[in-house]
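Got a structure here, written out as structure tokens. Questions coming.
One protein chain is absent from this view; the other protein chains keep their places.
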Amino acid sequence: MNMVPGLFNYWVAVLLMMAGLYVVIAQPNLVKKMVGLALFQASVFIFYISIGKVSGAHAPIFIAGETLYSNPLPHVLILTAIVVGVATTAVGLALVVRIQEAYGSVEEDDIDAKDREQSDEDDGGGP
Amino acid sequence: MLLAVILAILLTMILILIRALLGPTAYDRMLATNLFGTKIVLLMVVAGHALGWSSFIDVALLYAMINFVSTIAIMRFFEHQGASSQAAIRERVK
Amino acid sequence: MDIVLLGFLLLTAIAAIRLRDLFAVVMLFGIYSFLAAGLFMVLDAVDVAFTEAAVGAGITTVLMLATLRLTGRFERSPRPVRLLPLVVVAMTGAALIYGTLDAPLLGDVQAPAQQHVAPRYIERTMAEVGTPNMVTAVLASYRGYDTLGETVVIFTAGLAVLLLLGITEVPPLRLGRRVINDQVVLHVIVKALIPFILLFGAYVQFHGDYGAGGGFQAGVVVATGLVLYDLVFGDGHAQLVVPPTWLPRIAAFGVLVYGAVGLLSLLQGKALLDYSALAQTPLSGQHLGIMLVELGVGITVFAVVLAIFYAFSGRRRQA
Partner (left out) sequence: MSDWITLASGLCFSLGGFLCITGGVGLLRFPDFFSRVHAAGVTETLATPLLLSGVMLQLGWSQDSLKLLLVMAFVLATNPTAAHAMAKAALDGGLRPQIEQDDTTDQEGRSSKP
């Protein structure tokens, strides 16, 4: 039964991913949604890095005489993805700040209610 | 020996994590976050030495730095946040 | 050890979901990032751990806290747990876990992911590029296009934040007024530390060929140094050191350096971003090219991160 430790990393990554997904779907607060998105991102990073791991290998920095290294490719992809991730998170947070300024709230329900009000007024003000 | 130290640090991390989860006030959580960062630094150094990771000390140095910065950031923005409630608490204390 | 760390991660994530004090949620996210970074160390990904610590635990936490300052600390009373999202999440999770059952086990040398291009990178890096850190070699040389694209994405994201929020120029505080109350000890220590942080940034930038580090991390580290200065000494102090109007230009300059190196090799009659053409021998050309390209990346990341921080910290809450 060496399957359990062998797949444990993937399972935890999936669970974390689902935790993030649940926050994004079900929580009404927009800031918390961004935190959920960040959790989701980090779990994907963990998944990728787990794929690149080779047991008994060295980190991919050349040491004379060694031939067994972990896979450097996922590391490169995730390294850039982390930095891009923070940049996109910043854009998301900036949007949240603007929503707060426009609607006076970051709760989804409030924003929906305001939107509905607005569209009702528009309909009433029609021909 | 090194294994025992690693276990000790992991045990401490569990204790700190419990405090971070319980933490009645935000300051307790702040403290726990800071300590947790330091424990990660220690873990990196000891485990890196024991398991022969490459360039783990650079990483540990960075962690120590980032830990300090994020603690300062938490304190700074918390004070901004609590400006109005602080006054209320002060009134009550008096 | 990784199993323990993974357990911590799960615990932190679940606690972060359940808490309503968003401030505590962000602090737990900081812990989560540190844990993830530790896990990356265990999984041999030194560079990734470096980046995750600097970016996830440092910059992301700071940005989230700055957002909270603008939007309010507490979440409203939670909705009752609704069934539909839970079912959707459970089903997706079950499907994904079912998918992993056929996946190769952790650390398997025979796994398909280890068979494709990775062996070539590992075997040829020293001969073709000559940098001991394979991650840097793959990042800057083999996959130079990708990284150029990523750099442009970061630049664009920085511009998007500036368009959304703009940088309000904060007049520097009067001398003697403290922001974190009267923290004299903090002021003295931070003043002494900042030069070392900037020096460490330079080390990370130029040591990236040989150990963990590189342009992405160095940019973040240097920006973090200035962020620390701004946090401790008050809004606007860092803006005296690096004026906000410079930042978009600095960021664009970084991207231009990257692109110019690519074009230079094109003009020498080689493919775009093939650095072998840059110097007498291919190896020294590669060295020069990687150094310049990483410098471009570092400059862009530094400017974008600092610009984003200015944009968030300069904004005042509108009642």
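In this document, chain identifiers A, B and C correspond to the written order of the chains, with residue numbering beginning at 1 in each.
As a working rule, contacts are C-beta pairs under 8 Å (C-beta built on N, C-alpha and C of every residue); 3 or more make two chains touch, one makes a residue touch a chain.
Computed from a predicted model, the values in this text were never measured in an experiment.
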Study note, to complete from the structure: Contacts of the unshown chain among the visible ones are B, C
**Study point:** Touch residues of chain C, complete complex, unshown partner
**Key:** 180-183, 185-186, 189, 192-193, 196
Check your understanding: Going by the touch rule given at the top, which residues of chain B touch the chain that is not shown?
Key -> 1-2, 4-5, 8-9, 11-16, 18-19, 25, 27-28, 30-32, 34-35, 38-39, 41-42, 45-46, 49, 57-58, 60-61, 64-65, 67-68, 71-72, 75, 78-79, 82, 85-86, 89-90, 93
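Here is the rule we use: only the chains that are shown with their structure count from here on.
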Review point. Looking at which chains touch, is this a line, ring, star, complete or other?
Key: complete
Check your understanding: Of all the other chains, whose mean CA position lies farthest from chain A?
Key -> B
**Study point:** Separation of chain A from chain B, taking each centre as the mean of its C-alpha atoms, in whole Å
**Key:** 23
Review point. Between chain A and chain C, what is the separation of their C-alpha centroids in Å?
Key: 14
Check your understanding: Could you state the distance in Å from the CA-based centre of chain B to that of chain C?
Key -> 20
**Study point:** chain C: positions in contact with at least two other chains
**Key:** 26, 44, 46, 68, 211-212
Review point. In chain B, which residues are in touch with two or more of the other chains?
Key: 53-55
Revision key, fill the gap. Within their complex, chain A touches chain B through residues 58-59, 61, 63
Review point. Tell me, which parts of chain C touch chain A in their complex?
Key: 2-3, 6-7, 9-10, 13-14, 16-17, 22, 25-26, 29, 32-33, 36, 39-40, 43-48, 51-52, 55-56, 59-60, 63-64, 67-68, 70-72, 75-76, 78-79, 81-82, 85-86, 88-90, 92-93, 96-97, 100-101, 103, 105-109, 111, 113-114, 117-118, 121-122, 125-126, 132-135, 137-139, 143, 146-147, 150, 153-154, 157-158, 160-161, 164-165, 210-212, 214, 216, 220, 301, 304-305, 308, 311-312, 315, 318
Practice item. Can you check the complex and tell me which residues of chain C touch chain B? Key: 1, 4, 8, 11-12, 15, 21, 23-24, 26-28, 30-31, 34-35, 37-38, 41-42, 44, 46, 49-50, 53-54, 57-58, 61-62, 65-66, 68-69, 73, 179-181, 186, 190, 193, 197, 200, 204, 207, 211-213, 217, 221, 224, 227-228, 231-232
